[in-house]
Every structure is written in C-alpha cells, then in structure tokens.
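Note that this complex is displayed minus one protein chain, with the remaining chains in position.
Going in written order, the chains are labelled A and B, and every chain counts its residues from 1.
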Amino acid sequence: MDTVMEKPLTEHIRPDGKPLSLKEYEAVGGYSALRKVLGGMAPKDVQLVVKDSNLRGRGGAGFLTALKWSFVPLDAPKPKYLIANADEMEPGTFKDRILLESTPHQLIEGMILAAFAIQASESFVFLRWAYKVAAHAIEKAIHEAYDAGYLGNNILKSGFDLDMHLHTGVGRYMCGEETALLNSLEGKRATPRAKPPFPQISGLFGRPTIVNNVETLCNIPHIVNKGSDWFKRLSRTEDSGTKIYGVSGKVKRPGAWELPMGVTMRELIEEYAGGMQDGLRFRGALPGGASTDFLVEEHLDVRMDYAGVAAAGSRLGTGTLVVLDDHTCPVGFVKNLEHFFAQESCGFCTPCREGLPWVEKTLQSIEDGKGREKDIDLLHMHTRYLGPGNTFCALAPGAMEPLQSALKYFKSDFDQHIHDHRCPYHAIPATLEHA
Amino acid sequence: MLTADEITEIDKAISLVPVRKAAGIEALKIVQQRRRWISDETLRDVASHMQMSAEELDSVATFYNLLFRRPVGRHVILVCDSISCWVMGYENLVNALQERLNIKFGETTRDSRFTLLPNCCLGCCDGAPALMIDNDLYKNVTADQLGEILGIYE
Partner (left out) sequence: MAIIFIDNKAYEVPPGRNMLETCLTLGFDLPYFCWHPALGSVGACRQCAVKVYKDADDKKGRLIMSCMEPVTDKQRISIVDPEAKEFREHVIEWLMTNHPHDCAVCDEGGSCHLQDMTVMTGHNYRRFQYKKRTHQNQYLGPFVNHEMNRCIQCYRCVRFYKDTAGGKDLDVFASRGNVYFGRSEEGVLENEFSGNLTEVCPTGVFTDKTLKEHYTRKWDLTMAPSVCHHCSLGCNTIAGERYGELRVIMNRYHGEVNGYFICDRGRYGYQHVTAPDRIRKAQVGDKETDRHHALNEIARVYGPGNKVIGIGSPRASLQSNFALKTLVGKDNFYHGVSDEEHRLTEFAIRILKDGSVEAATIKDVEHADAVLVLGEDLTNTAPRMALAVRQAGKQSFLPSINKIGVPSWNDAAVREVIQDKTGAIFIATLEPTKLDDAASDVYRGAPDDLGRFGQAIAHLMEEAIPEVSGLTAETRDIVERIAVALLRADRPVIISGTSLANQSVMKAAANIAWALHKKNSHARLAFTFSECNSMGLALMGGRRLDAAFDAVRNGHADTVIIMENDLYRHSRKELADKILSQCKNVIVFDCLPNGTTQKASIVVPAGTFAESDGTMVNNEGRAQRFFQVFEPANDIQESWRSILNIGDLVSHPRLMKWKNFEELTKALAEEEPLLSGVDKVSPPADFRVAGQRIPREPHRYSGRTAMQANINVSEPKPPEDNDSGMSYTMEGYRGIPPSSMIPFFWSPGWNSVQSVNKYQQEVGGPLSGGDPGLRLIHCTNDSPKFFTDIPEQFKPMDGRLWLLPSHHIFGSDELSARSAVLQERIPKAYLIISEASRVEMGIHEGEELSFEVAGRTYSLPLKFSATLPKGVAVMPMGIDGIPYVDLPSWALVKEHHMAEVVTVDVNAKKNQ
C-alpha cells in the first residue's frame, strides 16, 4: 500500500466541509490550470493531455473522456454545449455531492477547461433537486467566477467566451442518463434519445454537446497542471487517477474517501469503513451503486478499478459500495432495488415499463412468503431479456445486474423463502403503499 | 392568473434559452415555489404564457415527481426509500413517521401541515436513514428524534 497518498480532488476540503471560496481556491493553486491553458494551449493540446492521462468517465459507464470529446467537431459554429452531470441519484452513491458542496470552483474550472477543449460557448451544471447545499455553493461560485473574469466573454483576455448556468432538476433518476438529461434541459419529458445521432454531434437543442460527470470534470485541472504521467502514477493500476470510493450499509464508519484507483474492496471495508458492525458478517456488496452486480466474499481482494471489477463479473460503476450483511434479507434488499428501478422507469419502452413492476411484484410476493418455484424462472427470464440492447436505454439492464447476481450468490435464500413460505430474516412489515 | 413577479421571473428564464418551451419546467418551478403546488388553473395559465397547450405542458409536469399536481401541506417530508437507508432501518422510521402524523405516503395531515412522500436516494447513504423536510436534510434519523425534528416546522 502506497505510503504517500495524493488526494488532488479532496485534499483542500475544509475540515468543516464548507465550500472553498474563490480566494481560498486560488490560494491553493485554483485556476492556474485555466491560466496555463488560456496562456497559449490549443484545444487539441488539452484533449491530448487528457487522452494521455487515460481518464475514464466517473459517471458509471467508464468511457474514455478524451475520446468522447474528440467526436465533437471543433470547427462547428456556436453554440456548443458542455454539461456537468450532477444529477447523482444512483442509490448508494454520494461521491459527487462531496465535490459539489465543498469545492465548487474545482468543478467550474474543470468545466471551463473541458469547454475550451471542445470549444463550447455555453455550459450547464445539471444538479439534482435534493442537493440544496450544493446548489448554494455552485450558485455563489459561478458568480465569483464571473466577477473574477473566469466566465463570460473574453476570459482572461484570451478571446475565449463561456457562459455557465445552474439548472436544478425536478426529480427522476432518468435525468442522469445523458440523453434524457438533454431532453429535460430542453423542457421536455426526461425520456432517452436514440443514438445516433450522438450528443457530441447533435445534442442539446440539436447542437454538439458533451455530458460529463462531476468527478470526471474535477480531475481535469489537475491533469492539465501536473500532466498525464503524474495522473497515471496516482493509481495502483492501469486505470489512472484517484477515485472517490464510498461505503454504506452496516459498517462501522460509512463514508467516502479519495483513494488511488485500484484499492481493494477489503481495504475499503475493513480499513476505511472500519469493518462490519459488531456481530454482523459481510455477505456481499454492490461495488458501484444500485445498478451493478453483487460481489461477495470471494471477491474481497478484487482491485476496485474498471478492469478488476469487470473481471469479477461486475462493474466499477460509481465506485460507491453498498454492503449487504448477514442479518439483512437479500431478497428484501433486491426487492428494494427493483422497486426503485420500476418507479424510475420513464415508461418509454415495453420491457422496462412492464417488466420491472412484474419483477418487483414477484420479489415482494417471495418476500411475503407467497413465492412459487416458477417465480425464479420468471426472474431469470427478466434478467435474460432486459439486457443491454433489448431495452431502449441502460436503466433496465442496470436494474437486472443486482438481480441476476443475487439469484446466483443468494439462491439458497430465495429457495428458503419459497419453501418456508416466509422471510427467514426479521419479519419485515407488509409493503408500504407508495404514492 | 400569474402574478407580476411570477411573470418577470418566468420571462427571465425564457430569456436564457434559445427555445421558449425549454423554460417550461423552470416556469413550473417558479410558480410551485410560490403556490406550493400546481393546480389545473395554474397549469393553464403557465401554459398560455409559455405559448404551449395545457396538454403539452402537463405532459411534462406529470412526468417529474417533484412537480406537485396535487395539493401538498405547508411542509413536504421526503423520506429516502432507497437501498442504504432501507438497510439502515428505513422501515421503522417510516412506520414511526406514519403513526405520528397519522397519514400514509402521498397523504397530507388534516391541518395540512405535512405531506409525506417517499423519495429515491437522497445521496447521503453514509448518513442513512435520511429524510428531507422542505430544504433541510436530516441524517441518521432515529424514530425518537422525530418529535423534535417535526417540532421545527409549523
């Protein structure tokens, strides 16, 4: 394990978590990357360092950031758009919140740099409604940035113009899906769009658009400042940089920490989260939010990077673990997840709209002790046919990941529910009527 | 009838977007802020100001769960019902809440002081179980804290 650990994204966070003011941010080198870039780098140069840095998107899909940028036609006329995806609504995920609340300028600088790299003239922070503290911080920071000449026309006399707006959503997990997010910004229903055309060619208002995750963008200033090799060295593995990992569930110290890419699940749970609560055993965890496959004990030493988690049969996703302990019912656990997905389905495509409620009802009846053997086949059918490509967007496939792995790793629990006609764990109260 | 300041705010939102309709959601947020919820009449008024049909705007309004098309109380309680909170005892918390307020999800107390709604992950899973009342977030909430917390909201 590394002795000196750099935490570029979080090292300057104030102990009280209050947002760094412009002054404070500048005092620790804030906006120097922007000065550097506007001081004579070309958009392509910025794309190049980011390319060399191997930065992958932290929003869940892990797509190479510079590659995504490269699809934007640089010569396309104004407007072009850059959007920070701050809709963080993936259950179990609370990493972007930290960055938004405590270092808003880091995000803004990252956005300006990204915007410059694709020559965008307009940018949005798409923030979920519930992040009130973050909303204030960003609002204030944007004003400060305008006043300081980091935003607006002719930024730092470089001739580069960029406007930035904060847009707070009105609910719905779907808004985080990048094309649904665009529809929402256009004042429409947040249903996803067909690709092609890809947003990089025809996105917001039919113009070239890049959507990046908050954490992704926060990395940009540091990469520009310290270079791609430095960024690669931050990590323990091929996948470069640090990652904000989180742990929630029945552990001693739930929380989030910026760590080198590639720490193991064991380190996260045992060292950083202080291990399981007394008397509880670890049974499994969702490594990267609700829409990732369970990992179990045998995976505890899996390196938490894109390749490592994939090799173990799951996805790094958002890198925030949700831990399942041995006193919590796996069926109830998955039922809760599927309830979430069924609720958040946009209702556009058939398998998701009709399939997820069926899955939820089936899990509920198993949990209530009314399950039948056939129900397991039904669940398997859904995990098979709600896969990628079969539905219009990635919501439903994401919903199937925890289910399919639960059916694999916790089969005995499902069977026991069905045979005993009851939930072997503490009696869970009857379903609550949800409005 | 939209009030003068609602209209100025909405027009400001419109001025920021290339397509008038794109400010529709913003406009609904603006009126909801002032009226707590969006009645059919309000919806029609906003629609006509946006130069949209009531259908077109309602199609959007009814999609989002935080645009209220039914009356809500003076304070809206959003209880996180997602996974981490569920693991950490969401159900006891909700039962306690529902007993205390004597309403179910989707309902409003008789004195229209509170409306109780479930909400997906509030993004503070390390502070589960969590709930929000209006703009305030409460972490690691236990049933016995409820009295004190609710007391803050008249």
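Annotations for the structure displayed:
Note that a contact is a pair of C-beta atoms (placed from the backbone, for glycine too) under 8 Å apart; a residue touches a chain by one contact, two chains touch by 3 or more.
Everything numeric in this text was worked out from a predicted model, so none of it was measured.
Within the entire complex, contacts from the absent chain reach the displayed chains A, B. Only one residue from A:201, A:376 or A:394 touches the chain missing from this view: A:201.
The residue from B:39, B:59, B:109 or B:140 that touches the chain not shown here is B:59. Within the full complex, the residue among A:56, A:80, A:128 or A:172 touching the omitted chain is A:172. Contact residues of subunit B toward the unshown chain are 19, 21, 40, 43, 53-56, 58-59, 62-63. Where subunit A meets the chain that is not shown, the touching residues are 172, 186, 189, 193-194, 196-197, 201-202, 205-206, 342-351, 353-355, 357-358, 361, 365, 374, 378, 381, 385, 389-392.
Everything that follows uses one rule, which is that only the chains that are shown with their structure count from here on.
Note on chain placement: the centre of subunit A and the centre of subunit B lie 24 Å apart, centres being C-alpha means.
Contact residues of subunit A toward subunit B in the complex are 79, 88-94, 96-97, 128-133, 165, 168-173, 184-190, 205, 246-250, 254-256, 286, 290, 320, 322-325, 328, 332-333, 336-337, 339-340, 343-344, 346, 428-429, 432-435. Those residues of subunit B that touch subunit A in the complex are listed here as 16-19, 21-26, 28-29, 59-60, 63-67, 78, 81-84, 86-88, 91, 94-95, 104-107, 117-128, 132, 135-137.
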